[in-house]
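The structure follows.
Every protein chain but one is kept in place in this view of the complex.
We just call them A, B and C in the order they show up, numbering each chain from 1.
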Amino acid sequence: MDFNDTPEEAAFRTEAARWLADNQLTAQDTEGLSRLAIAKLWQKRKYDGGWACIGWDEQYGGRGATPIQRVIWGQEEEKYNVPSRFFVIGQGMIAPTIMAWSSPECCDRFLPKLASGEEIWCQLFSEPASGSDLAALRTKAEPEGDEWVINGQKIWTSGAHYSDYGMIVTRTDPTVAKHKGLTAFLVDMKAPGVETRPIKQLTGDSDFNEVYFTDVRVPDGFRLGDVGQGWQVALTTLMNERLAIGGGGSGADVPLAMKIAREVTINDQPAIKDSAVRAKIANFHVLEAGLKYNGYRALSALSRGDLPGPENSIGKLVGAPKLQDIASFCMDLLEEHGALWSDDFESLTGMAQRSYMGAPGLRIAGGTDEIMTNIIAERVLGLPQDPRADKGIPFNEVPTGN
Amino acid sequence: MDFNDTPEEAAFRTEAARWLADNQLTAQDTEGLSRLAIAKLWQKRKYDGGWACIGWDEQYGGRGATPIQRVIWGQEEEKYNVPSRFFVIGQGMIAPTIMAWSSPECCDRFLPKLASGEEIWCQLFSEPASGSDLAALRTKAEPEGDEWVINGQKIWTSGAHYSDYGMIVTRTDPTVAKHKGLTAFLVDMKAPGVETRPIKQLTGDSDFNEVYFTDVRVPDGFRLGDVGQGWQVALTTLMNERLAIGGGGSGADVPLAMKIAREVTINDQPAIKDSAVRAKIANFHVLEAGLKYNGYRALSALSRGDLPGPENSIGKLVGAPKLQDIASFCMDLLEEHGALWSDDFESLTGMAQRSYMGAPGLRIAGGTDEIMTNIIAERVLGLPQDPRADKGIPFNEVPTGN
Amino acid sequence: MNFEFSEEQLMLREQARGFLAQQCPPAKVRAVLDGDQGHDADLWARVGEMGWTATAIPEAYGGLGLGYYELAIIAEELGRAVAPIPFSSSVYLATEALMAFGNETQKARWLPVLASGECIATFAHAEGPGQTTASSLATTLSDNTLSGSKKPVVDGECAHIAVVTCQSSSETIQLCLVELDQDSVSRQPLQTLDFSRGHAAIDFTNAAAQKLGDGAVSWRDFEALLDRAAVLMAWEQLGLADKALEQACDYAKQRYAFGRPIGSFQAIKHKLAGMYVKNAIARSNAYYGAWALASGSESLPLAAATARVASIQASLHAAQENIQTHGGMGFTWEFDCQFYYRRAKLLSLALGSERHWQDRLVTALEQQTATAA
Partner (left out) sequence: MNFEFSEEQLMLREQARGFLAQQCPPAKVRAVLDGDQGHDADLWARVGEMGWTATAIPEAYGGLGLGYYELAIIAEELGRAVAPIPFSSSVYLATEALMAFGNETQKARWLPVLASGECIATFAHAEGPGQTTASSLATTLSDNTLSGSKKPVVDGECAHIAVVTCQSSSETIQLCLVELDQDSVSRQPLQTLDFSRGHAAIDFTNAAAQKLGDGAVSWRDFEALLDRAAVLMAWEQLGLADKALEQACDYAKQRYAFGRPIGSFQAIKHKLAGMYVKNAIARSNAYYGAWALASGSESLPLAAATARVASIQASLHAAQENIQTHGGMGFTWEFDCQFYYRRAKLLSLALGSERHWQDRLVTALEQQTATAA
């Protein structure tokens, strides 16, 4: 075991760090710009310097970097406060799908502009009646000449309101089994008939949208895979979602709990001296450290040239409920004061509350706790599937309760 | 709310208490007798005095008492150290089944001797391949003249080795659906072909048996209900099992944990001063008190003439894991010393260990945690059943994995 | 043995539930949540007309002279309805403080208007983050002059009067009564994570105030006041927990995935059964708490702490797993799941947190053992 880079890794890291130091955004560069504009500026600068989407082939703007090089680049880039979330879906999840399933023309048309940040993408999978049961989607696509006409509603679409294009999965045949009647397309989000409405969340924020499609026309050339192959196409996207090794993001954590516990008192002593407080903090640390070192093990696998396995799916499953619990615990330490709403997320209460309000969403988005647990049981432990009430039944005959 | 008896209840309690005081077993009575012999002696004395099985009709030896009178009698009798467990299955579970499903001849033949303690009964339901899935039993009964011939194996039979009779559920038709091909019988446990073998448990004790049936002959008059009605008959027995309101039994509990926590130290202070210890004890008390007052609420329902509902099934579901947890916690307080095996169950470690070793059985016997949880979900909350892979399929075609 | 409410009490429950279904539907809660008022003044007025604020106040002071069983029942229903009104501050705490510690003049002056609901009272104790103890209190009262800062004060933005805790000694506490509409009192409205209940920071700068009763109150008597409020709060939390469970069950029966109701999946059905079990434990403990409160039992400290810990655990769990059962919809502003999630956490932070009551529970157990020995 060795936490240090190999000589090759170290050389790559030096090169990356140097470029970043030389090309970082200055206050002057970003003055007056929105987060989105800053993100586009930075992405373009990386693209021009050959540091955008480094894992991609050169022809699309990348440099054919290895997975561990991508991680090293990420670690170095993370040291600078650059906005990146606008591109995660397009570059991390949809681009690999385009590479795998679309025509060379589409690749040439879309990938370089994805890499340069010129075009932003969203993913249109979920629907009101298909959440955990993703393949139960109902948005229709019907052929008309060499076009398809899309009608239906998508939901939980991040970034739909600022996206240029989207990847959509539709039902093209409701008379065959659920997974068999789907077809995937690329869709112009500015096309007539596309309407986006923000969803207000529990937190008060609106990170997601509903997107309505009314007679939206898509050329057949924007089809991904064959007609009826939409589920396999979607799986490529989802697999890339799971493979994305991201930083855990910020939120209530052990350092925050320790900080609060040093500042408040219990029975007129610092709360950190209280044994019950200590036991809880210790348990939270076990989870946080376990996830951190789990991540190190996944990196080691990448470094050896292996792909991390499905055991990586414990991250969200452990992390989201832990976030909820530790946020609640931090508020408890503050007693009644813990309830005071603070928009200052740097403050003790603000960070705890933001986490407490956001955690329920984290436990649901991208696969609920229950779905993630099923995945571990079936794919890691090899346990048998649940009996499937919808198996082999034409989609339009599957019970829906209505 | 009032914890006191109604005037009628108080009068009954006084009468019961007086009889018990006048008729209690003396040291002289029990000298040299086994627990079983003492139990039989006491049961006979109650029978002769009109205090056996008081809820039964007079013709079978009872006095037609109300449910709350039975509870009051139980509370008063509990004050005397009398062994009763030998009769619980026969009197509490099988007798109601006999009353509901057997011929008047069988009632007259068996019930008075059940009430007087002259005959002891066991319940022969579970089999190696039918545990949680009780109706999947395979022991065969085949008609021959006006007799039935039984072949097969039962398991987890409490008291089989000292029982005179048993109630057995058998499969009389394997070609119909699982629940439909069953028939129940009374069976003489001393008949040729009945062989009993004790099962050694995790605890080292042998409370249960395997019972093998080889060409055991049972007269058709010993049948309970019609041929094919065995499942309904068994449900009568199981319902009475759930209705039995018993004392929780002894084991590791909050008073034990408090006692240990006062005697051992943490950081050279009594462990009871440690905040983490206190938080755990508080949580255990919440469960213990909750179950206790849940029991009071069930008694109130009885007192009003209502039957306690299925919500009573939380007792074992909460109590068994709690027992396991608090036993483990008590051992932790003792540190390495907590592992020392003690046959003295009155000692601090002995009680904790007995509970720790016994709790896994309690979480399984009479319905696993998982089955009890399903019962609450379906019968109390009205949630839909699991899809049934064996529904409507002939029993001999249900997948068994073999 | 009768460990159940009486017929009349059960009828009161039905009545209260029906009243709140009419007068406090989710839309009313949402209106306060989305609006800039800290409570629903109209609902408060109607609750006053129903006599709920008068429940436990003796008839001599304009109350109904009913008991704590009735108040527990009302608390449960208010919890189910997530009612956006200052009931707990005014009734469980301030009114109780007046009845326990006030002198005759004070009772005669304030109890009738508290009973009618004309006057809203609150209870100002916390002085910033963390636990408030006899020795941490910095607010002072001398010569009927009150100085100090209280934050947060639940329902402090709408209350007319406040019972305020002031420093005394390490083993006693001075309570005082202060009218909030005076120049030397300044109020800063505060939002909490539950937008449907107003809070405030209140600064007293030589404000006119009077001692509640005649002198300082022992810490033990003060804790008894909190014990009483904790029982009622436990019932409110229990009502909330049961409502959240019902909502989750309803959704699980009606929402389909993979061709069947999600409530037929053990992942969901066992989750809901787990919520039910916690609620059942909390309910039985709340019954005992109500009995101990109503009967003036010596076991009140233990009964209150047990009921409170059980209800905190049940309500937080039910509220969060209700959202989880609803999936993405549960996380939207549009769905009502958020009401329970916000309120459950708010109530769990009132009167001292889970750890505080766990500690008190064991103290009560120790005292019980000591008494028995």
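In this section, a residue touches a chain if its C-beta (ideal position, glycine included) is under 8 Å from a C-beta of that chain, and two chains touch if they have at least 3 such contacts.
Just so you know, these numbers come straight off a predicted model, no measurement behind them.
Checked against the full complex, the one of B:R35, B:H337 or B:R379 touching the unshown chain is B:H337.
For the options B:V88, B:V149, B:L238 or B:V398, the residue in contact with the chain missing from this view is B:V398. If you put the hidden chain back, the residue from A:T66, A:S300 or A:N396 that touches it is A:S300. Residues of chain A in touch with the missing chain: 1-6, 9, 68, 254-255, 258, 272, 275, 278-279, 281-283, 285-287, 289-294, 296-297, 299-301, 303-304, 311, 314, 317-318, 370, 373-374, 376-378, 380-387.
For chain C, the residues touching the absent chain in the complete assembly are 265-267, 270. For chain B, the residues touching the chain absent from view are 126, 128-133, 136, 155-156, 199-202, 204, 260, 263-268, 271, 274, 276-277, 324, 328, 331-341, 348-349, 353, 356-357, 360-361, 363-365, 368-370, 373-374, 386, 388-390, 393, 398-401.
The rule we apply is simple: only the chains that are shown with their structure count from here on.
Taking the mean of the C-alpha atoms as each chain's centre, chain A and chain C sit 40 Å apart.
Centres computed as Cα averages put chain A at a distance of 52 Å from chain B. Contacts with at least two other chains are made by residues 275, 278-279, 387 of chain B. Shared contact sites, meaning residues of chain C that touch two or more other chains, fall at 260-261, 268, 355, 358-359.
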